[in-house]
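Complex shown without one protein chain; remaining protein chains in place.
Note that the chains are named A, B, C and D in the order they appear, and that numbering of residues resets to 1 at the start of each chain.
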Amino acid sequence: QAQPKKEFDIAWSIYVGWMPWPYAEQAGIVKKWADKYGIKIKITQINDYVESINQYTAGKFDGVTVTNMDALTIPAAGGVDTTALIVGDYSNGNDGIVLKQGKTLADIKGQKVNLVELSVSHYLLARALSTIGLGEKDIKTVNTSDADIVSAYQAKDTTSVVTWNPQLATIKAMPGAALVFDSSKIPGEIIDTLSVNTQTLQDNPALGKALVGIWYETLALLQDPGPKGVAARTAMAKLSGASLESFESQLKTTRMFYTPAETVAFVNDAKLQKTMDLVRTFSFDHGLLGADAATKDFVGIGFASGATLGNPKNVKLRFDPSYLALAAAGKL
Amino acid sequence: MRRVMNVAPGRGSRWLLALLPFVLIALAYNFASAQRHAANPDDKVLPTASAMVDAMQRATQPDRRSGERVFWSDTAISLKRLGLGLAISIVIGLVLGMLIGLLPVAGATLSPLMAVVSMIPPMAILPILFIAFGLDELSKVVLIVIGVAPCLVRDLALKIGQLPSEQLIKAQTLGASTWQVMLRVALPQAMPRLIESLRLMLGPAFLFLISAEAISADAGLGYRIFLVRRYLAMDTILPYVAWITLLAFVADLLLVQLSRRAFPWAHLERRA
Amino acid sequence: MRRVMNVAPGRGSRWLLALLPFVLIALAYNFASAQRHAANPDDKVLPTASAMVDAMQRATQPDRRSGERVFWSDTAISLKRLGLGLAISIVIGLVLGMLIGLLPVAGATLSPLMAVVSMIPPMAILPILFIAFGLDELSKVVLIVIGVAPCLVRDLALKIGQLPSEQLIKAQTLGASTWQVMLRVALPQAMPRLIESLRLMLGPAFLFLISAEAISADAGLGYRIFLVRRYLAMDTILPYVAWITLLAFVADLLLVQLSRRAFPWAHLERRA
Amino acid sequence: MSAIRVRKVWVEYGAQIVLEKLHLDIAAGDFVAIVGPSGCGKTTFLRLLLGQERPTRGALLLDGEAMPNEPDADRGIVFQRYSVFPHLTVLGNVLLGSELQGAPLLARLFGARRRERIAAARALLEEVGLGEHLHKYPSQLSGGMQQRLALAQALITRPKVLLLDEPFGALDPGIRAEIHVVLKRLWKETGVTIVMVTHDLREAFSLATRVVVFDRYRKRKEERTRYGATITQNIEVRKRDTGASLDAQNQLGRDDPATGERLGRDDLASAQQ
Partner (left out) sequence: MSAIRVRKVWVEYGAQIVLEKLHLDIAAGDFVAIVGPSGCGKTTFLRLLLGQERPTRGALLLDGEAMPNEPDADRGIVFQRYSVFPHLTVLGNVLLGSELQGAPLLARLFGARRRERIAAARALLEEVGLGEHLHKYPSQLSGGMQQRLALAQALITRPKVLLLDEPFGALDPGIRAEIHVVLKRLWKETGVTIVMVTHDLREAFSLATRVVVFDRYRKRKEERTRYGATITQNIEVRKRDTGASLDAQNQLGRDDPATGERLGRDDLASAQQ
């Protein structure tokens, strides 16, 4: 069973923090690193974010771009042992709550809130409410698909929405829209990762090395202020259907970890455990861990230090900085 | 050996044969499910039958917080939307169908419009629908109407346009006004066809309902399916899909029966 | 005063009347658009005509890097998927429709299955479909097939089942085997009906194409609409929708013509 | 009950002349049979009388007034097919006329008025031999029964003129004979003016007071569209009141070989009972 594979499939969906992946593919960086390790890596775009995670969970992909919360509630809760190989960024204003009427978060009380239920938006909302002593019972959520949330905001009876970029930027730009809370108020809690199947990774370390190699080479371009960087960012903007301007403003509200060292530091930080505890509590409260989960400890989460949250016999989500460390040490 | 086309199964074997593919599908599913669970006991993609039964039991039990029996309240609200959407579609279908089919002036004006409108993919113009109809119940109903009504209009207009002109003249010689021709000649003869079209549109209607509920809702069968898809709860999704299929299937049977009862003349064998 | 039903517009006025609703809609749109732009010059929901023209000009210009004309390449790839999906649906429709309609044994086995399958909303079981058929081109084609084929199968089976039994017996007395009856009696007579069903399914087929492209694709008309939807770029979406509608409309006309050319006997007025 | 005057009427479709210089007087209470080859414009003529078609030249008068330009309750019609409504029962079909004329909005009668109309409908249906089939639908009736129903339906509203377009063309000979009896009785009882198109000469002569033959004088191919049909024969067969037949036979046999040929097929002697 441990026979090394040669070909790997990675699924991605459009989000500012994940745009380096299709660009790396387009620019030949993927091929370069894959060749180096003697493997093949296919990068597949799935427009429907949830579907990409579902398909990863079903075993159609070896890795997927996913947030920390969805990695916990979909593959991990579904018994697919998953490693957050690359923690690419956290949302630092990329997710936000917008009110049509009212200027402060407190005005949300009693309103109907349109958002993608059970997503990071929902988590953001719950965290926001908790900061002003409100609970979900004080508002009414309406599940609204992310692709349609901009037009949903236009409807007369919509009063507030929670969403992420680029939809958030489009909505914010509309007359009268008031951003009353965003993810910069809970920094480091909404994390975007490239997660891969733990078993596959164990059997094929080459995959981990290649992916990490691709990632940091591409990020260097993303950061580059010179013409190469502009070209890269322009290409990424185009791939996400945005203008360069819009893409760069999205980047501003995304805290990218441009170097392996930064990433390693973030993953090793004990705050990550606190964050994941908040996330799993939210997930359990909303039934996201599945019917079999009697407590929030049902799914174990493993950290770099070797510590675990929850059931240590059922660790299904792991934060493993070892490949990042290789990159930090320049050993790729 | 007789030709295959001449071999007719008996009453009993008909039942067996009809069940056969369903049994095979169930077996294939169980096999695939067992295989996936052998590899990963927590697999969510192809849940076991017992997991689905569990999920349904939970869904039909009163919810801890709201006390609602989610499954039944979802069903009720979806059927309400569907019923409303179909009812409005029927009214539109009958009114426009009759106008287009019966009045040459209305036909010239509206039938090209209908041909074009029936080709517009409604999902792609949602923003405009939201502005025009809001995001509430109305918009879900409207999406069903937009998906279903143009087809009904076209079908009924065609049917009414095919009424022998002799009948229309005959009615006039009996003193009928245009309104009376609609009421007593065209409408009743359009009804069985309406039911037939409606049967064909049941599948699409459920599809539009589910899509509408996936776009924005806080209850309903489609809402639940797309909500629990967030955590790949196929143990809930599959029974819901089966339930939707069953509802559509039963609605189909009921429509057939309704047509037979209400319009017996349309189901007589021609003699003359 | 004549009854309204007896008033038939002349040739010229038919054209005027047909154009009337489109002109009215265009005017209403322009008015609403102007109003929204008066209130908010950056309004994106109802873009002005000139904004749409601009957007289309951009989309039909060659891309700086790839040299691709997005609009045309989207159209090409979508039409390819649609064509493939419909082609496969046709083959399935003809083969199963013929088996079910002609062979009592196949009918008993498959027709209840088809009745059930045609009621399953495909969008709700997407994860399973993707697992079964993968996520590349095939899956988009499969979604179209799943949406379209069961209806074609049922319709053709019905049509073939309604062939007068006299014809089937007659063919046998001329020495036909079951296969030959299919080939020379059932198939040719099913073709015009196939085209008719296909025309009815054009709208749904486009809908399934767009849905499939919205879920997993990196080009195509539905993909583009999905991509710019998040920015509410209605100046791109509306021309795309109009284009899709036009394509469907033209396909419909072509099918009518095809049927008239290829199956003239099906379009003759009955005499006897 | 009504007199019809046809004054030099022409009907043209574009360049094609269908009817040419048609001149005919139909007295109130007449029973006129129209015969002639296929495509010569018999149905077109009925459409004129119905008001569905307008003459290109000439005039049509009904009781001295211009013919109304659309069908109305004054002029009933029975076609060869599609003459009864498939979605109404036998009784419903006959009631329909009264309902349409008695209730402009709903086209339905209630209470005493309804009961009264039902009684009348039953009586008429009894008369045409459908008394036992009141609640059947047309498709459950034979062709002959359907046409008897169509007659009852058309006559119950007492139109001034009854137009029949090959009403019995699709029936078996035996059944035809039956229905002829019914038609003759109803005509006598109601005094309605009847214009009937038929292909069956025997039928024409056995029923009508007057037989009118439509035909073209020029029959060569290239003359087809340039010249229309007109009335080539106009034969008074019998007086309405006496029912005695006049000697029309010789007149016919001599003048028109084409028609004579046709007559040859049916037994001419027996055509005049």
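Here, contacts are C-beta pairs under 8 Å (C-beta built on N, C-alpha and C of every residue); 3 or more make two chains touch, one makes a residue touch a chain.
This is a predicted model, so every value here is computed, not measured.
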Contact with the hidden chain (one of C:Ala49, C:Ala87, C:Ala132 or C:Leu183): C:Leu183
Footprint left on subunit B by the chain that the document does not show: 2-3, 6
Contact set of subunit C toward the excluded chain (per top definition): 164, 166-167, 169-177, 179-180, 183-185, 188-189, 263-266, 268-272
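Operating definition for what follows: only the chains that are shown with their structure count from here on.
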A-C or C-D, whichever has more C-beta pairs in contact: A-C
Between subunit A and subunit C, centroid-to-centroid distance (C-alpha), Å: 37
Mean-CA-position distance for subunit D and subunit A (Å): 83
Gap in Å, rounded to a whole number, between the CA centres of subunit D and subunit C: 49
Residues within subunit A bordering two or more other chains: 54, 58, 148, 150-151, 154
Multi-partner residues of subunit C (at least 2 other chains): 3, 45, 127, 131, 214, 229, 232
